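A single protein chain has been omitted from the complex, and every remaining protein chain is retained in its original position.
This part shows chain A:
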Amino acid sequence: VCFIPGGLDCSISFVSHVLGKVCVHGRQKEILGVLVPHLTDLTKSDCIWQRICWRLVECVPDRWMEAVVLGFVQGAPGADVLSRLLGNLVLKNKKAQFVVTQKMLLLQYGHTTAVLQNLLGYLSLDSLRRTLLLRVLQELLETWSSSSAVKHSPAEQQLYISKAILICLSHLKEPEIESCRQELLTSMMEGVKCHLDSSLPQLRRLGMVVAESISLKINTEGPVLKFEYEEDDETRELKSLLVQTPPFCVVPSLPDDDRSEKAGAALPLVPESNEKPRTAAPLMPDEELDAELDSDDDLTPYDMSEDKELKIKAPVYIRDCIEVLTGSRSEDVDKWEATVKALESLVRKNPAATREVSVELAKILLHLEEKTCIEGFVELRQRAQVAVLSTDPIPVAKYLTSQFYSLNYSLRQRMDILDVLVLAAQELSCPKFHGKTKHSGAQKPCIQLLPGSDSSKDWRRIVDERIKSKTRRFDMGHSHVELVSRPNEFNSVAGHFFFPLIRHFDRPLTTFDLLGEDHLVLGRLVHTLAILMYLAVNTVAVTAMGKALLEFVWALRFHTDSYVRQGLLSCISSLLLSVPTERILADMTEELLETQSWLGDVMEKDPDGDCRRLALQNLLLMENLKKKLEAVPS
């Protein structure tokens, strides 16, 4: 398509119609791929061409406007180009305005960051359009800070909205920020609360990054909000959006790659410069050496071989440890530290002595707080707890599970109980673990500051491996070394770990309501039950556990928190893997059929990607079960 330059007054509406028709039929890329570069060049300096271009898009009939605008926004190499091409279309045409300010930002979320940059940059480039920019920002913030949106929309959409907010912020000028400072602040406060409430670490991080950025923009001097979180590619990308490269830079690779400035979104901590203003260089004592050889020689040193580092001895008996840990003598902090460090090995070396005082020790450890600053205190305490639990499982498990549902414990303590139960179960059930939890940290769903979304990843890995091993029909030969076999110590205690945990989940206490506010702990509990189920393979209680677990999952299957749902699906996986096939088919057929239809539903309709994947996995496992059954000659 070429245009006749010059002062000819041509009617463009025909071209607009063609353009519109083509775009609406889905051929945006082809036609705009040719048109846009031409127009970019032509409109660079020529006003007439600019106006022609504007006429072109303005004349597109409303029913095709959306496709055309979408195509332009996606195809334009930069916001300034888009501005040249579209002009004030959004102000003149209602449909275009709707597409740009509502549809592409709030109703769709599949567009790339580049497209967002184009769109929002376009809105910011003209003073008339800037009001739209502000309105867009307000609406985005409303969505971002609405708790139902945070709970129910998919993570990808929330990421998209966060990106849009950050780009908008980067375009705002001082006076505009001034005018809407109060609203920004209010939205930020509400939004950050909803985000931090979420059980998914990704959403929490998103909330934190956006809140920090907003705070940075509205408080140019004075303290700025700063959260602690692990930086990863996503957060870095988000922060880089806060900086805008100057609009006349037509760089097709976008500010996405501009990672060099982290926009001070995280105020760089000024390292306390280690000032050593030595007034002069240290004097070299060389010259003095010879002159002074005499006077010091008549002082003969004594034997100083005993002069070693001072070590505080830890107690050698378990009961002494108990005394030290419960003692009120605050002076002996050195001894206390040494005791905490030595406790785990003492417990493992003296199982008989430990069994005498196991519940007391468990109680002390559960309530033990950091008296002095020891490195790795949390881990030391946890390892000691696991040691005590493994040495004397039944009474200690009874104690811990009862405390899980008692009043006046913090959420952290309850989650610690769950972690300890899991670790001890792992130790008892696995032949490799001889009390040495030297396994890589990734496998242990413990000590996490963010609740175990990591564990669900390991979960998937473990479950995948299991699936692989179960679907293999041919034995590929002994390619692995035979593991040393030990009696399964988890067998006799599995029930003691599992059933008390499942018993009272629907009974709310004053300070602890699993089905209410404390859905974080519920999520952890569900994941814990999944792991316990998995570890209970080959135990006697496994079938009973399976039935109870299935009922439990069924009761909670519509829970609104995605972390809990992921846990429930993991429970089903463990169940299918651990309970022997015959027992599943004999005792749980109807429930399984119902579960299957539920899983199908989840797989199609659940907003959370992980849930859908887990549901699919479970359905595959069930397929395998069926196949296995069919393969067995009757």
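Observations on the structure shown:
In this text, a residue touches a chain if its C-beta (ideal position, glycine included) is under 8 Å from a C-beta of that chain, and two chains touch if they have at least 3 such contacts; residues count from 1.
Rule of thumb we're sticking to: contacts and distances are computed from a predicted model.
Per the UniProt record, the absent chain's protein name among "GNB1L protein", "Vacuolar protein sorting-associated protein 33A", "alanine transaminase" or "NUBP1 factor" is "GNB1L protein".
Summary of contacts with the chain left out: across A:47, A:128 or A:310, the touching residue is A:310.
Taking the complete complex into account, A:299 is the one of A:47, A:128 or A:299 that touches the chain left out. One chain of the complex is left out; on chain A, the residues touching it are 275-283, 285, 289, 292, 295-296, 298-304, 306-310.
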